[in-house]
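I have a structure here, written as structure tokens, and I will follow up with some questions on it.
Here the complex is missing one protein chain, while the rest keep their positions.
The chains carry the letters A and B, assigned in the order they are written, with residues numbered from 1 in each.
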Amino acid sequence: MVKEHTFAFFLGCIMPNRYPAIEKATKFVMEKLGYEILEMERATCCPAPGVFRSFNKFDWMVAGARNLCIAEQLDADILTVCNGCFGTLQEINKHLKENEEHRIQVNEKLKLLGDYEFKGIIDVRHVAEVLGYEVGPWGIEDHIVRKLNLKAAIHYGCHFLKPTRIREIESSEGPTIIEDFVEALGIESVRFKEQLTCCGAGGGVKAYSGDASMTIFGEKMKNIDEVKPDIILDICPFCHLQFETGQDYLNKNKECNYDYPVFHLSQVLAYCMGMDVDFIGLQYQMMGRDFIFGGEDVKKEEAI
Amino acid sequence: MSDVEEQQKNREFKTDDDFDTEFFKRIENRSNIMKCIQCGTCTASCESGRWTALKTRSIVRKVVLGDLSVLDDPDIWLCTTCYQCYERCPRDVKPTDVIMELRNYATKRGNISPNHRAVVGYLKNFGHAVPINDEVRKRRVELGLEELPPTAFKYKQEGDDKDLKKIEKYMFDLPPVKEEKKGEEK
Partner (left out) sequence: MTVEEKVKKTDEIKGGADSKEAEEEPRIGVFICHCGHNIAGTVDVAKVAEYAKTLPNVVKAEHYMFMCSKPGVQMLKDSIEELGVNRTVVASCSKNQHGRTFANAIQEEGLNKHRHQQVNIREFNSWVHQKEKDKATEKAKKLVEAGVNRARKLEDVETRRIATTKAALVIGAGIAGLRASYDLAELGIPVYLIERLSTIGGHMTQLNKTFPTLECPQCSISPLTNGVANHPLVELYTNAQIKNVGGSMGNFEVEVEIKPRYVKDNCTSCGECSAHCPVEVPSEWDSGMSIRKAIYKAYPQAIPATFVRDKKNCIECNTCVNICPVKAVDFSMETETKTFKVGSIVVAAGYDEYDPSEIEPYHYGQKGFEDVITQLKLERMLAPGSLTNSQVLRPSDAKIPKSVVMIQCVGSRNDQVGNEYCTGVCCKFAIKNARIVKEMYPDTDVTICYIDVRTPGLNFEELYKSAQEVGVRFIRGRPSEIVRDPISGNLKVIVEDTLSMTPLQLKADMVVLSAAMVPPEGIGPLGSKLQVLRSKEGFLKEFHIKMNPTLSSKGGIFIAGAIQGPKDISESVAQAGNAAAIAAAPLVKGYIEKEMLIPSVDLDLCVRCGLCKTVCAPAAIQINDDGTPMVNEVACKSCGMCMPACPTGAIQLLNFSDKQLLDEIIPIAGGGAVCEDEL
């Protein structure tokens, strides 16, 4: 049995190295909600599913298993904040638990990397799923001090829900987990055309062909712009990066004029749970820097 | 090149010799791949394919036929792995997994883009596909976080590089850059 209410915090790459505010916000939120957050020392890139899995699936499994082993040694489930990290670690964890042949092969190679042996004793979780299903909109009410009043274009990304048979969270064709959760924060989800399509960054496409990636993303932004949300809300730093740099690219190269602030679910929740607005990190982002959260303080009713 | 050779090279038709039916014998999920009915659900689901040359259905078809030209096809690198085709395929072909496996074969042949090579380099050097920079180090401090996250790279900075040394040595060994012959580029 792993420790309860404790997570091995898997950072990944983009969050700590590009959007540290998301890291800050996630820690703030989880600790306020009563979870213990453990550092995963010596962790590496998950490694990213679209690229490293594409180069060598076996090494991808070994490198992923190495990260899983670090959490196993902490005796805690992994908490991820990124769809890519979640996709890689959840899938490798599940696969190696089920496939003995691969488990033996992976463990053999893991010996080359240090004192690691995959045992298959932990689970891999995504912060959005922990918040949506474990804390739940019903449970968050007690913890929020500020309630927002804004419209968000919610972007689920791909690897959080898909493949549904492996993730086993919710249907990918009409998910509501995030809508339901942020409603408790006073956020209204605005539906837009082809909402559930990809941001265009994954699968190594952003690195392989910036043009293709931006074409796919351009359509995404066009559809979002039609409904004029206040913010774009994501649950993945890589999508986050795409929404940030992508808007800038479209403005500079495609005669667009987008300026939508982009937030990770953790950032928005941290604000609602009372984190200082300076730590939300909008000042470090490229888009929507003039955005003001606003919202109303929640008056805590006296216990009857 | 003789006229005959030239004509052969430009021919539009293919013969049995153009297919290697053995090559994909051990591809994962092969039994389902061979049952593909070419219904096009994958292509229609494909967000990349709406804007690019990627046609998932014909990639699966080439695997079924044993047409190895698919490994040199740049289109396989345009899949964003959004899994929409994987979710909807009525024959459970798992096209996303097929494409990623084809990329494994392509990589072995040296078909790997310079940018992707760079990403592998980052992993080996920094333990991250996206390494940190000075600007973000500063921000981390401002946010009250450790200047460097406690990942393998931090230990390397502190002089303990055994983790990354091993990763560099044993992981993601890429074949040398494939020499592009003139005029063969797509």
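Going forward, a contact is a pair of C-beta atoms (placed from the backbone, for glycine too) under 8 Å apart; a residue touches a chain by one contact, two chains touch by 3 or more.
Keep in mind that this is a model prediction, so the values were computed, not measured.
Asker: Considering the complete complex, identify which of B:R50, B:K108 or B:K124 is in touch with the unshown chain.
Answerer: B:R50
Asker: Which residue from A:F28, A:F192, A:Y208 or A:F293 sits in contact with the chain not drawn here?
Answerer: A:F192
Asker: For subunit B, which positions touch the chain that isn't shown here?
Answerer: Spelled out for subunit B, the touching residues are 37-46, 49-50, 55, 57-58, 84-85, 88-92.
Asker: Can you list where subunit A touches the absent chain?
Answerer: Output for subunit A: 171, 173-174, 191-194, 226-227.
Following the convention adopted for this analysis, only the chains that are shown with their structure count from here on.
Asker: From the C-alpha centre of subunit A to that of subunit B, how far is it in Å?
Answerer: 23
Asker: Where on subunit B does subunit A make contact in their complex?
Answerer: These residues of subunit B touch subunit A: 47-48, 50-52, 77-84, 86-87, 94, 96, 100-101, 103-104, 107, 112-113, 115-116, 118-120, 123, 127-133, 136, 139-140, 143-145, 149-152, 155, 162-163, 166-167, 169-174.
Asker: Which residues of subunit A touch subunit B once you look at their complex with the stated criterion?
Answerer: 11, 13-14, 16-18, 20-21, 23-24, 39-45, 47-57, 59, 62-63, 109, 112-114, 158-159, 162-164, 172-173, 197-198, 200-205, 207-209, 212-213, 215-216, 219, 279, 281, 284
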